[in-house]
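Excluded from the complex is one protein chain; the other protein chains are retained at their positions.
After this line comes chain A, so read on.
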Amino acid sequence: MSLTNDIIKEKLIEKFGDQLTNFEEPYGMLTFEAPKEMNLKVMQFLFDDETLRFQFLTDLTAVHYPNQKGRELAVVYHLHNLVDNIRLRLKVFTDINKPDIFTATKLYSSANWMERETYDFYGINFVGHPNLKRILNVDEMDYFPMRKEYPLEDQTRIDKDDEMFGRGGTFGFGTERNKTGETMAEEDKGNVGDKIV
């Protein structure tokens, strides 16, 4: 039990130089970023190296950052060295218009379904995956629901009749309709505050 975050970082920098960036240690877990073409090289090195031995893929998922132009999607790998009991987090960023990332299934069999799940929700195209199709959603879906452009409904909205959910009804919120028959937004009524009837 002598492997520490510093040693891992040193070995990685020795091997890959300044291609790996953003070294951090949030809550004690070593986190860094690799260019997306290099994810397999880095993982292979982490897997094979005699002192590193990160041979267990704990978790694989993605995150969507719509504001980061050119690197909207992040694929996050959690790797675990079971011998020295140390974990690390590897991130790979990709453009949302061309979300191609090499698959890790050759290295870790567990990546198979986790990558399918990530594809299902974020549309990341894992190049070389043996069976890349939707897993939790139906095949006919043509969008990727976990992306931020599909937000859940705002729970504070009042422009719909939702008496059954504890709002509206007796208070008159969301029950008034305009001439075309649609429910009116609260701010369009002009009676916010004092004279709700």
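FYI, a contact is a pair of C-beta atoms (placed from the backbone, for glycine too) under 8 Å apart; a residue touches a chain by one contact, two chains touch by 3 or more; residues count from 1.
As a working rule, contacts and distances are computed from a predicted model.
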| query | The complex has one chain missing from view, so what does its UniProt entry call it, picking from "Branched-chain amino acid transporter", "NADH-quinone oxidoreductase subunit D", "Cytochrome b561 bacterial/Ni-hydrogenase domain-containing protein" or "Metalloprotease TldD"? | reply | "NADH-quinone oxidoreductase subunit D"
| message | For the chain not shown, which residue from A:Phe32, A:Tyr108 or A:Phe126 touches it across the whole complex? | response | A:Tyr108
| said: Considering the complete complex, identify which of A:Leu20, A:Leu57 or A:Ile124 is in touch with the unshown chain. | reply: A:Leu57
| remark: Full-complex touch with the removed chain, picking from A:Ser2, A:Asn85 or A:Thr180, is A:Asn85
| field | Residues of chain A (touch criterion as defined above) contacting the omitted chain | value | 26-27, 29, 31, 55-59, 61, 63-64, 76, 78, 82, 85, 87, 89, 108-110, 112-114, 117, 121, 135-138, 145-146, 151-152, 154-155
